[in-house]
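Missing here is one protein chain; the remaining ones are kept as they sit in the complex.
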Amino acid sequence: MGLVAAEAPVSSVCAALVAAYAAVRAQSGSICAPLAVEDYVIQSMADVSPPKWHLAHTTWFFENFLLQPFVPGYEPFHPRYGYLFNSYYETVGRFFPRQQRGALARPTVEEIYRYRDHVDREMRDLLATAPAACWDEVAARVTLALNHEQQHQELLVTDIKHIFAWNPLRPAYRERREAPAAAAGRPQGWREQSAGVYEIGHEGGDFAFDNESPRHRVFLNAFRIADRPVTNGEYLAFMESGGYRNPAHWLSQGWQTVREHGWQAPLYWERTEGAWRTMTLSGMRPVDALEPVCHVSYFEADAYARWAGRRLPTEAEWEIAARNGAVEGNFLDSGRLHPAPADDTGAPTQFFGDVWEWTQSSYSPYPGYQPAAGSLGV
Amino acid sequence: MGLVAAEAPVSSVCAALVAAYAAVRAQSGSICAPLAVEDYVIQSMADVSPPKWHLAHTTWFFENFLLQPFVPGYEPFHPRYGYLFNSYYETVGRFFPRQQRGALARPTVEEIYRYRDHVDREMRDLLATAPAACWDEVAARVTLALNHEQQHQELLVTDIKHIFAWNPLRPAYRERREAPAAAAGRPQGWREQSAGVYEIGHEGGDFAFDNESPRHRVFLNAFRIADRPVTNGEYLAFMESGGYRNPAHWLSQGWQTVREHGWQAPLYWERTEGAWRTMTLSGMRPVDALEPVCHVSYFEADAYARWAGRRLPTEAEWEIAARNGAVEGNFLDSGRLHPAPADDTGAPTQFFGDVWEWTQSSYSPYPGYQPAAGSLGV
Amino acid sequence: MGLVAAEAPVSSVCAALVAAYAAVRAQSGSICAPLAVEDYVIQSMADVSPPKWHLAHTTWFFENFLLQPFVPGYEPFHPRYGYLFNSYYETVGRFFPRQQRGALARPTVEEIYRYRDHVDREMRDLLATAPAACWDEVAARVTLALNHEQQHQELLVTDIKHIFAWNPLRPAYRERREAPAAAAGRPQGWREQSAGVYEIGHEGGDFAFDNESPRHRVFLNAFRIADRPVTNGEYLAFMESGGYRNPAHWLSQGWQTVREHGWQAPLYWERTEGAWRTMTLSGMRPVDALEPVCHVSYFEADAYARWAGRRLPTEAEWEIAARNGAVEGNFLDSGRLHPAPADDTGAPTQFFGDVWEWTQSSYSPYPGYQPAAGSLGV
Partner (left out) sequence: MGLVAAEAPVSSVCAALVAAYAAVRAQSGSICAPLAVEDYVIQSMADVSPPKWHLAHTTWFFENFLLQPFVPGYEPFHPRYGYLFNSYYETVGRFFPRQQRGALARPTVEEIYRYRDHVDREMRDLLATAPAACWDEVAARVTLALNHEQQHQELLVTDIKHIFAWNPLRPAYRERREAPAAAAGRPQGWREQSAGVYEIGHEGGDFAFDNESPRHRVFLNAFRIADRPVTNGEYLAFMESGGYRNPAHWLSQGWQTVREHGWQAPLYWERTEGAWRTMTLSGMRPVDALEPVCHVSYFEADAYARWAGRRLPTEAEWEIAARNGAVEGNFLDSGRLHPAPADDTGAPTQFFGDVWEWTQSSYSPYPGYQPAAGSLGV
C-alpha cells in the first residue's frame, strides 16, 4: 500500500522530468537552428567553444554521468567522444585541449546530432525504466544535467554572438525581434537598505547549483542600490568625459589593460561616421541610449562607478536587494536575445534577465561550503 | 592579311588556355570533393589554411589581377573578399591576418563555390573577348594564375592531410588507391658528376616562376648523388641507432628543436603495439619500408645524412643531376596522393614526383634576379 | 601660552619622528650591508626588484612626496631618477618598466647611496624647519613613507633570498644565527570562536595603511582555528601521501599549475641523497620538521588544508583570532631572518612574526573603503 502511495509522486515527478528533459534538449537545437554548418565549427577565441562542441559536451554529460552508471551494459556511442567532449573533469580522465576545439572538423555536425538523438533515446528509456532504488539519484543527476545544459545554452548564445561579431562580414544570426513599444526610459533612482545581519544563499526546496549554498548570515552596512542598470547613454557620458583616458578612474590592472589593448568603448561597439554602432545577433545596429550597457568588463564597470562617484555593490548587497522583486524579466523565452530599456513603472527592475550584472566581490565559496565528493558532487 | 595570320595562332593559344583554365579550376574542386563542409573550415595550425580559403584565394587572384584590370566596369563579387582573400600582396592592400583564417565561418562553402562559378563565367567571357591589344598580357597573367592555383592544389592536399591527421579520430579523406604491383626495392646507387662550370635556371620557352630565373653559370666540384630517395627503412635504421638521442648528428638549432618538441620520428608517425604506423590520406597505415621517407624536416634530413656519412646536395647539384632524366613520376594525376617505392630498373628515379626533396641550400635569389615591378611581377 | 603648550608636543613628536626616520633609514642599509656590489643589481625574476632599486625607490618616495612639495625651490637630485624609481604611481608620471629593472647598471650602488645621503640631509632639515602650518601634513607623510620603507625592507629580505637561492652556487647571504634552545614542538591544538557580529579593521590612534580601514562589522559563523602554523613535518606528511599527485586535493587552477611547473615541494626545497634540504639566507640547510612551513603558494596551502580535512581561515576569522594575543614574535629585530618552531607553552602563538599566513579570502577593500584623492592618499 505504501508502495502505491510512494509510486504516485515518483511517477508525477518522472513525467515532469521527462517533459523537462525534452524541452531543455530541444531548446539547444532551437538555438542552433539558424546556424550554417560552418558556424558550428568555429572557435573565434580561446574562451569560445564551437557550437557543435557545446551540443556534444552536454550530451556526453548525460552519457557519462547517467547512461554509463545506470544503464547495465551501456556502451559509449563512440569510444573517443569521452576524450573529445569532457571539459574539465580531471577525475574522469584526460581531455582534449580546450583552446584547440576549433580545429576539430570531425565529428561532423550531423554526427553530433545523431549522437544527441541516440543519447536522447537512451535517456528516455532510462527515465521510463529506472528502478525505484536509484530513482532519487537518477532524478537528481538529470536535474543537474539539465541545468548544466541550460548554462551551456547561455554560453551558446554568447559564443555565437562572438563568432558572428568577430567575422569581418558581420553576418546576422537571424532577423531582429522588436522589443515591445520602446519605453521612454527613466532616471536612475535608489533603494535604501538598512544595516543588519541578513541571510543569503539557497533556501532549499528546488534545484540550485552547489555554489549557491549553504545559506548563511552576513552583516551588511546600510547601503543604497540603483533601481535599474546603467544605460548605454549613461556609459557614453563616461566615455565622452574622457573616461578611457584618465588613469584616476581605473584599478591599476584595469588601466594597464586599457592601454595594452587600446580599449575605447565596450566590446562590439564601433564608431562609424560619427556615431556608435554595436554588433547584435541581428547584425550591426545603432547604440540605443536607453538600453542597459552590456559587454563591459569588470574593469570598465568599476571605472564607470568610480567616475560616477559610486561603487559596485557586493554580491551580498545585490542578493539582498534582488530578493525583493519577482523573478521576472527579459529571459531567453522572450525570444529577443537582446537587452531592453527599463520600463517606466518606477519599481526596481531588471535584477533578473536582460544583462549579467557586475558586483565588486570575488567569486569565492560561501562560508561553510564543502565540495561534494566525486566528479559531480551530486 | 597579317591580321589573319596573327589571329590564327592567337586563337589556338586561346583555345589551349581556355581548356587549361577549365581543367585547372575543375581540379581544385575534385581535390575538395571528398570533404565534408566542416573540413573546409579548419586551420589545424597557423601554417595551414582552410580548404575553403584556398578555393577563394585562387579565385580572388583571377578577379583582382584579370577581371578588375581587363573587364571594363567590372565590380568585385563582394566588397570585402579582397580583404579576406588577399594573402600577402602588401601593395594591393591590407589583408586579414593569416593565423585567424580558421575562425571565419562566413562566407560559407556554398558561397565560395558561387564565387568561383561567377569568376569562372567572367573569365570565360574575358578569354573569349579580350582585345588583341592586351591579349599577350592577359594570356601571361592567366598562365601565371593557373600555375598559382596549381601551387595551391599542392597546398590543399598538404593541408587536408594535416587537418585529418591532427584530428584524434584520424578520419580518412578517401579510400586508398593501391600503387601498381609493389616494387621489390633496390639498394641505393650513386651517379657521378664531374667538376666544372654548369648552367642552371629556366631556359625560357614555356612558363616558369620568376624564382627559376635567370639562367646562370655555377661552378661545381665533382660530386656524386644517390639514384633514389632515402626510404622509410633506411630512416628507421637511423632512428633505431639512437639518431634522435645523439646531439652529434644534429645542427645546433635542430638539436634544440628535437629536445623542445620531443621529436622521436617523422611527422605523422605513431608507434602502436611495437610497430610504426603513419597517417595517410586513407587513414593510419603501417610504415612501408620501401617507400621514400616523407614529412621530415630539414633538420631531420640533415641529421640523417650526417649519421650516414653523407651530406645533402646543394640546389645546383640537385638540378644538374635531375636534368638528365625525363620529367616523369608519381604526380597528382596518378591519383595515388602517396609516395611509391622506387622501381627496380636501376635508372636514377624519383627526381620528379612522389616527394619534395631537401637540399642544403637556403632559398635565395639566383644571381642577376630582379623582382619585376608591381604586385604580380608579370 | 597655548602656543607654548602646543609647541611642546609638536617638538616631542618631531624628535620621535626624527629618531624614527634615522632608525628606519639605517635599517635598510643594515639589511644590505652583507651584499656584494653585484648582488644589488640582480632581478632574478620579474617579481623581484634589485636591492639597489629598493634603496633608490624608497628614497625617491621621500623626495617626491616630501622634499618637492615642502622644500621651496627644491631641485631633484637627478632629473631622471623620478622616471627610474617611481614604481607605479601612474598619476605622478610614466615610469621605467618593472621587468627591466635588472638591466640597469647605472646609477651605481655608490651613486644610490649618495642619493640616499643627500635626501637624508634634506629630510633632516625639513623635519627641523617645517613651518607649523604644514607640520601635520609633513608628519603624516613621513610616517607613511617610513612605513612604506619598512614594507620594502620586507621585500628586500624576500628578494635577496630569491637572488641567492636562484644562483646555482647557492651562496650564503650571511652566517646563520641560531634560534634559542630549540623547542620540542607540540601538537596542533584548536581555539574555538562563537558565532556573532564582530568588528575588524583599524581602530585608529596610530598608523595603519589605508587598506586596514575602515573599521566595520562582519558576521562570523562559529569556527575553530589552529593554535600554531602548520609545520614542515606536517607538510611532509602531505607530500609523502602523494599530495602533489592527486588532483582531488587541488583547486582546478592549482592542479594545472602543479602539472605545468612540475611542482613537487615548496619553493627552495631540494631533495639530495634522500633528504630534503632548503635554501636559507645562510645557504642550504636540512629541512627542520618543527619549523613552520614557508614558501608555499596559496594553492599549496589550500591543497594541504583540504587533504587534512580542514580549510584555510577567512581573513575576518584570522583577524578575530589574532587579536586575542600580544603582538610579539620573531620579527626582523630578532636578527634570525628565519622562522622558528612554536614554543611549547600551549598558548596560541605565531599569529605575528615568523611567517606570512594564508587565508582563503581574496584581497578586496573593506566595506566603506574610499581611496583617498591624489597619488598618496594621505
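We just call them A, B and C in the order they show up, numbering each chain from 1.
By our rule, a residue touches a chain if its C-beta (ideal position, glycine included) is under 8 Å from a C-beta of that chain, and two chains touch if they have at least 3 such contacts.
For clarity, every value in this text was computed on a predicted model and none was experimentally measured.
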| item | value |
| --- | --- |
| Shown chains that the omitted chain touches within the full complex | B, C |
| Which residue of B:33, B:197, B:275 or B:326 touches the chain not shown here | B:197 |
| Selected from C:12, C:30, C:68 or C:167 as touching the chain missing from the view | C:167 |
| Hidden-chain contact residue, picked from the options C:36, C:222 or C:326 | C:36 |
| On chain C, residues whose C-beta touches the chain left out of the figure | 36-45, 80, 83-84, 96, 102-109, 163-164, 166-169, 171 |
| Interface residues of chain B (partner: the chain not displayed) | 88, 90-91, 195, 197, 216-221, 247-248, 252, 255, 314, 360-362, 364-365, 367-368 |
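One rule holds in what follows: only the chains that are shown with their structure count from here on.
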| item | value |
| --- | --- |
| Topology of the chain contact graph, where touching chains are joined (line, ring, star, complete, other) | line |
| Core chain by centroid distance, with centroids computed from Cα atoms only | A |
| Length of the line joining the C-alpha centres of chain B and chain C, rounded to whole Å | 61 |
| Intercentroid distance (Cα basis), chain B paired with chain A, Å | 47 |
| Separation of mean Cα positions, chain C and chain A [Å, integer] | 40 |
| Sites on chain A at which at least two other chains make contact | none |
